[in-house]
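These notes concern the structure reproduced below.
The complex appears here without one of its protein chains, the remainder shown in place.
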């Protein structure tokens, strides 16, 4: 049901019955290492190319989640996922392995919540019993695609972010137990004319603010309604900018309850500069860490706002600015649900 | 003793001059927000221009590797080779002599690049 | 481990490819104590007349843009190698030209080779030290000077 301008409210509250997250070596050293189902020591995952390793990450996460939910892959009716690589081949190839009907979605780093919103919408209206949704990214595959060869010695400025190696998937079902998806707000493309690909957080912050504002307005609640509002991968700079921007727009948010996945995932000492990014960043933190906290009862209501920068190396080289987007999904567990 | 002194002086000036050229590169990257590729391109062209003005050769005499190791020397060497050949063969030499002096850097990069691709894979 | 072998072979190839002539390599500076060898003066033990070389050295020593000089002559060949004080190396090309002209004027009948190159300096000094130790006949000396001369004219 549409509420306000661009928010869906899901009357049936589809449940996230199982989640699984897989990470790479850098994540294994991170703060959230315990929240992963599977961690790899080798960035190559024993494959011959980073792109193949990328695909394997998503496959492993998908099979882990199926196992946890006690499902066979044939029972999955739709697979909705995406990544950052050219034409999304890692996800499409993983879909080939799964054999499920597949919708590839691209929202850059906001793919995870885009997929979750769509999955919730479909299951809410009886479109499916089980939908597998997720997102993945692989640090070096993405670096190779968007920036320089991984061994190239280019100095990154302190505004740069580190792409997460990992995959996070969730199985959404209209029945069953687990955190429930109550609402989703679809973002619109916001372009503030930022053009520095080494400062994604600064570029994406306005998109996050736009979506959060729209969500709160459509739902007619204020920020304190949520125990936690978590953005996807704004990093240190983007988080600060968006927080100040929200306050400027008259939305009071408790700083403690406004977190960023890109800052949660790694330790302070890791050389990630401004924080983490990548399609897997929000997927891994939300489906791993945050849903675990909800299951433990530490959080009741969260709003996950995954942010994405919709650029390509081509558009950047042609001097285009960076259009950005953010999708918000409200998740509840326990309480009056 | 005297020779040792001039060797040490050469090390010192190589360090200082080479370091300063790198600082210019760093300023181009940080202040003007240029990509490394743009920075290196500018430096190469600058090296070629300095040779054209007759300033780069004295710098090499003075700073040794401090002037030959930075990428600016690449532009210098291209002009140098072209001029050398032009003196011998006239205007056609400009085209044919260009890689006379620079060939070492490029061929080493090509050969070792290929060997590297045979031996290594990216560590990430 | 195989990698390291290949790498080692590559280094060896690079190094050996650069040594152009085996014979010249042998005459390189191994063993010669170039740092402490006497700089000024001429080869005393030499039977060959080193008069022109001595005069060239004496003449260049007066210049303040020359720090060390060493010279050898044989027949009508005169080889002069010198070092320029570091801060004057900016004008190296000019100094080299001046000195070459001056020496050519001083020794009209001679085929004069002069260089400020460190390698040429080492080689010339080495040659002179050897001349002190053993008798050289003129032809050998000529050939050796010719070799150094060729080296000094190489461009790349």
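To keep things simple, chains are lettered A, B and C as they appear, and every chain counts its residues starting from 1.
Keep in mind that, in the parts below, a contact is a pair of C-beta atoms (placed from the backbone, for glycine too) under 8 Å apart; a residue touches a chain by one contact, two chains touch by 3 or more.
Just so we're on the same page, contacts and distances are computed from a predicted model.
Of the candidates "Phosphoribosylformylglycinamidine synthase subunit PurS", "Phosphate ABC transporter membrane protein 2, PhoT family", "Stage V sporulation protein AC" or "Ribose transport system ATP-binding protein", the chain left out of this view carries the UniProt protein name "Stage V sporulation protein AC".
In the entire assembly, the chain absent from the figure touches the shown chains A, B, C.
Here one chain is not drawn; of A:11, A:48 or A:314, the residue touching it is A:48.
Residue in contact with the omitted chain (choice from A:9, A:103, A:195 or A:251): A:195. Mapped onto chain B, contacts with the missing chain fall at residues 7, 10-11, 14-33, 36-37, 39-41, 43-45, 47-49, 51-52, 63-66, 68-75, 78-79, 82-83, 86, 90-91, 93-95, 97-98, 101, 103-110, 112-117, 119-124. Counting the whole complex, the residues of chain A in touch with the unshown chain are 48-51, 144, 148-159, 191-195, 199, 202, 205-206, 236-237, 240-241, 244-245, 271, 274, 319.
The set of chain C residues touching the chain not shown comprises 7, 10-11, 14, 18-21, 24-25, 28-30, 117-120, 122, 151-152, 154-156.
Operating definition for what follows: only the chains that are shown with their structure count from here on.
Taken together, the touching pairs link the chains end to end in a line with two free ends.
Of all chains displayed, B has the C-alpha centre closest to the centre of the whole protein C-alpha set. For this pair, chain A with chain B, the centres built from the Cα atoms lie 46 Å apart.
For the pair chain A and chain C, the distance between C-alpha centroids works out to 70 Å. If each chain is reduced to the centroid of its CA atoms, chain B and chain C end up 27 Å from each other. Across the complex, chain A meets chain B through its residues 43-44, 50, 139-140, 149-151, 154-155, 157, 196. Of all residues in chain B, those touching chain A in their complex are 29-30, 33, 35-36, 121-124. Within the complex, the chain C residues that touch chain B are 3, 6-7, 10, 34-36, 39, 67-68, 83, 85-86, 89-93, 118, 121-122, 155-156.
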